[in-house]
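All protein chains but one are shown at their positions in the complex.
The block that comes next holds chain A.
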Amino acid sequence: MIRVVLPAHLRTLAHVDGEVRLEVSGPATQRLVIDTLEARYPMLRGTMRDPATGRRRAFVRFFACEQDLSHEPPDAPLPDAVASGAEPFLVVGAMAGG
């Protein structure tokens, strides 16, 4: 079970409060977590990754275990603590704008 923390706008969009808990079908990676998240909450499709390129949006970052994983390859294994559910996978909107 993977725990995912979404930024406020995406929680509102998906109608969820607090963490999202996901069962993933395979070794936990960024791609699998986001794919699973979008399958469960179709309204989130395209909000974290550009649909044209599949790449993380510039103002979206991924954190876990006090590490910035944003530049990790999407198919790299996530830390064991994320895979086990001990630590959440954080989707963070960049602090910017007015």
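By definition in this document, a residue touches a chain if its C-beta (ideal position, glycine included) is under 8 Å from a C-beta of that chain, and two chains touch if they have at least 3 such contacts; residues count from 1.
The definition used in the following text is that contacts and distances are computed from a predicted model.
K.L.:
According to UniProt, what is the chain that's been left out of this complex called? Choose from "Gluconate 2-dehydrogenase gamma chain", "Putrescine transport system permease protein", "Sortilin N-terminal domain-containing protein" or "Phenylalanine--tRNA ligase alpha subunit".
P.N.:
UniProt lists the chain that is not shown as "Sortilin N-terminal domain-containing protein".
K.L.:
Using the definition of touch stated at the top, determine which of A:L10, A:L32 or A:V82 touches the missing chain.
P.N.:
Going through A:L10, A:L32 or A:V82 one by one, A:L10 is the residue touching the chain not shown.
K.L.:
Just the residue numbers, please: which parts of chain A touch the chain that's not shown?
P.N.:
7, 9-10, 13, 43, 45-48, 50-52, 57, 59-60, 93-94, 96-97
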